[in-house]
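Every protein chain but one is kept in place in this view of the complex.
Right, chain A next:
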Amino acid sequence: MQGGSSGIGYGLKYQSRCISDVKADTDYTSFLTGTLSLKEENEVHLLRLSSGGSELICEGLFSHPNEIWDLASCPFDQRIFSTVFSTGESFGAAIWQIPELYGQLNSPQLERVASLDAHVGKINCVLWWPSGRCDKLISIDEQNIFLWSLDCSKKSAEVLSKDSAGMLHSLSGGAWDPHDVNAVAATGESSVQFWDLRTMKKVNSIEHAHVRGVDYNPKREHILVTAEDESGIHVWDLRKAKVPVQELPGHTHWTWAVRCNPEYDGLILSAGTDSVVNLWYASATSSDDKTSESPVESTRQRVNPLLNSYTDYEDSVYGLAWSSREPWVFASLSYDGRVIIESVKPFLPRI
């Protein structure tokens, strides 16, 4: 990776949709990924970037009972993660733990810490609070949002509160505000909803169609980025949620996921069903200057925000993750199970 222009690859045996950065691992740059195979034994792979940064090593391979639709690593314990899985007919969510000394075992088994058993329909995702130690979890199915209390020592999880989004809204995912532990954004078919976890009520919404992915800006408060099917990417200031602060073109087909860089403000990754990963730089993240400009001036000052396109994929890219340990490194996962690690160092804004 130091001298080469192409990324580092790793192939999973089966299809896969989700990849997560192991934020709690401060010794190595690590990622967790899980397979999505309907008829085969599914696996969770612990991938580690070698010290020289030139090779991606499978540090651990663990069996998982069902196909994995969502996977998220615990931000404060590197051996704990959550999965959303499906048996084909029903969905489930659970918290897992990687056993100690897994390198010395012949076939290590994941330990189930807790099951999130309150859901009825399809479960979309499980959210951990990204900014530090928090013993609460959020799970989102198509109609409900659950707030859980997790006790790893007792290996149990309890429902603290729950509320329904109503029949008219079908939730598809969400993100937890890194600046406010009581604020969550949930994506739906026709809007992005903002929930207050203390009252478990919806407090605000952005009326926008077909939002498929959402992420908060970790360096700047009130800034949210959304990924939409045909409309591309929008940057929003939640204090003025009527009109986006900035629009980015997105992808030729759907834009599936967006991720804000944990360190460099304005740097955004997007993954799409056109088999492309795009790197953007959204410099205008404040709406104060934007509204005063006329459309002509705005058009004239527009600079191409696309920094680079990564096109080494042969299938739709669903999984996308920045590394917290090395913020210029990201991992991407296409549906055919191919993981590619890339560095964006050449495109970092000059400081």
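Just so we're on the same page, a residue touches a chain if its C-beta (ideal position, glycine included) is under 8 Å from a C-beta of that chain, and two chains touch if they have at least 3 such contacts; residues count from 1.
By our rule, contacts and distances are computed from a predicted model.
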| item | value |
| --- | --- |
| Name per UniProt, for the chain absent here [options: "Endodeoxyribonuclease", "Vacuolar protein sorting-associated protein 51 homolog", "NAD(P)H-quinone oxidoreductase subunit 1, chloroplastic" or "Actin-like protein ARP6"] | "Vacuolar protein sorting-associated protein 51 homolog" |
| Listed residues A:Q143, A:Q193 or A:T273, member touching the removed chain | A:T273 |
| Full-complex contact with the absent chain, from A:K136, A:K219, A:H253 or A:R325 | A:H253 |
| Missing-chain contacts mapped onto chain A | 15, 38-40, 86, 88-89, 189, 209-210, 229-231, 240, 242-244, 247, 252-254, 273-274, 291, 295-296, 298-300, 314, 316, 335 |
